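What you see is the complex with one protein chain gone and the rest in place.
By written order: A and B. Residues from 1 in each chain.
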Amino acid sequence: MTSLVQAPALGAAAPDGLDAVPLSRAPLRRPLSQPGGPMLVTGLILLGSLILLSLCAPLFGSPLAIDPNGLTEDGLPLPAGSPGHLLGTDVLGRDMLARTVTGLQMTLLVGIVANITSLAVGIIVGLLAGYYRGWFEQVLMRIVDIFLSVPTVLSGLAIASIIGSGPLGIIVVVTALYWAWTARLVHGETARLRSRGYVEAAKIARVPGPVIIWRHILPHMSSLLLNIGALNGAAVIIVGAGLSYLGAGIQLPTPELGAMLAEGSSSMVFAPHTLLVPLIFTFLSVLAFVLIGEGLGRRGSRKDRVSWLSV
Amino acid sequence: MALRIGRRFLFGAITVFGVILLTFVLQFVVPGDPARSIAGPRASPEVLEEIRQQLGLDQPLLVQLGNYLGAVFTGNLGYSYSFDQPVSQVIFERLPATVWLALLAFAIELAIGAVWGSWEAMRGRRSALLTTVNVGLLSMPTFALGFLLLLLFGYVLQWAPIEGGTVWANVILPALTLGLLGAPYYAAAVRDGMITSLGSPYLRTAVSKGLTRPVIVRRHMVRNVTAPIITLAGMDIALFLSGVVFVEQIFAWPGLGQLQVVAFQNVDRPLLTGTVIIAAIAVVLFGVLTDGARALIDPRVRTGE
Partner (left out) sequence: MTGIPTGPLREVGSYAMGEDVRVDDLHVQFGETEVLHGVSLEISAGSTLVLVGESGSGKSTLALAATRLLEPGLAQTSGRVHVGEVEMLGLTGATLRRARSRVIAYLAQDASVALNPLMRVGPQIAEAYRVRERLGWRAARVRALEGLADVGMRDPRRTYRQYPHQLSGGMRQRVMIAIALALRPSLLVADEPTTALDVTVQKEILDLVARLQREFGLTVLWITHDFAVVAEIADDVAVMRDGRVVESGPVHRIFDHPEHEYTQSLLNSFTASRTATTKSERARVLTGAIAVAPASEPATPTVLEEDA
């Protein structure tokens, strides 16, 4: 969870067009043949499948229902592959499959919404700070610094305890935790793009600030933003699950993958599937975003070169 | 350049100050009564009131803030009632464990990342296997990997002890977890740095002088690759020092992260604020150190923006 914050420092920079010419919107052509294409497509397919699966949650039965036959004679959860319970049961005899798919629904919902909100806040702050320089920028960036210096988990716990649990609470918490690094990156890029010729020209022509930002600066950041968006999505899901794991987020018995991980951790010795099943689904959710992010990131990159030193 | 460092310090101080302020304010918004926490659920209102007076909680907010700031500046971070010790002492006792973990994890991720990144760079092509590993590690939440390793090495293979055992045995799994998770970033930094370096004209000049490969790598490539790694390392270590809660929880490692959770659960405000301040200072400090290190390595940074 901690490491993903640093991800975009390593290569999310957008390739640049000519200095004096505004960017034309090149269509997204033949994604599979470009570098990173297969990853991007795989990620999108994976994400789509997970979303579809989670939407079908009601079909799998109730996640809260306790099956009277759900435990073995010793009171242990049924393993995966047992009749009637494809993924086994948990310590209370509830069907793992139903719980997992419903949990997936919650995790994805929170993740996607929180991704959008944290990106929105971060992008807006970053654009404003980077475009309107001066003390305004400094104040905003100091706030960003403060948010970046506070320990993530702790703040998450604190804010969650104020706002309360439940999906809305987590969304707010995660947004508060994750807008800052996007803001910093967007600020850096905006400040860089601001000195371009066409921006200066627009300013001289007295085009209003917001219009300049929208028309001349944002389009050039599109691949950076996409990259950030994907990685942010991955990070957000991890944090959301993590907070639920710590008990600060979605409360049981409502299933959520993080909370189920917490449950599973106590029973993992005798019933490893109770841990592994939510773990795998959490992993897949994050993987989808990471694949999309990496796939996007590869598209703009230099092709790898053969070493000089192999001569 | 002195101006730059001065500015960084100033901003850093402002940041830390802001963090202190924010934490202070948050304390009063976060539900939980420290007095009740100390006294227990069945204490009478008079006892609670007395405790509050002792803690100075009955004073107006600004006065409390002022008192606190004054105390912090003299190095007094308050008294932790859950540990019955001064906060600074509690933190001090836990610091070595955190530093140990941080350094070992850093060593692991740097080692793995450097070998991985340079191998891929020299090879010239991304290997499908390593790309899969890369993506896999990036998608793994901290606690997930922690659990997996605990399951694997602790229970299945029984290589590492679940409890008891020497310090080394106990630290290796959490360090490995953090190290594996951080390795892709270092690998990417090394790989990108080396590829940039390998494609640069100045490397062609070096080759044209007829230098041998080890000399070229040592004299012309290492320093050029180190700069992005330093930036990464600075942020990384600062984050480690801010407390890696999940890993410490899973492996029961007594570091600052666990401290934070305990403080939170007990509403031990002084301890809470204390750990947050330490974390903020760590982040700011490493920011400045990183800046300085980069200026040391890259002369272009020194003479201008």
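Just so it is clear, contacts are C-beta pairs under 8 Å (C-beta built on N, C-alpha and C of every residue); 3 or more make two chains touch, one makes a residue touch a chain.
This structure is a prediction, so every number in the text was calculated from the model and none was measured.
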Quick one: which of B:F28, B:Y155 or B:Y202 touches the chain that's been left out? B:Y202
Where chain B meets the chain that is not shown, the residues are 124, 200-202, 204-212, 219-220, 223-224, 297-300, 303
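By definition in this document, only the chains that are shown with their structure count from here on.
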Between the Cα centroids of chain A and chain B the separation in whole angstrom comes to 21
What does chain B use to touch chain A in their complex? 11, 14-16, 18-19, 22-23, 26, 29-32, 121-126, 134-136, 138-144, 147-148, 151, 155, 181-182, 185, 188-189, 192, 195, 198-199, 203-204, 207, 213, 216-217, 228, 231-232, 235-236, 239-240, 242-246, 249-250, 257, 260-261, 264, 272, 275-276, 279-280, 283-284
For the complex, which residues does chain A have touching chain B? 1-7, 9-11, 39, 142-143, 145-146, 148-154, 157-158, 161-162, 234, 238, 241-242, 245-246, 261, 265, 268-269, 272, 275, 279, 282-283, 286-287, 289-291, 294, 302, 304-311
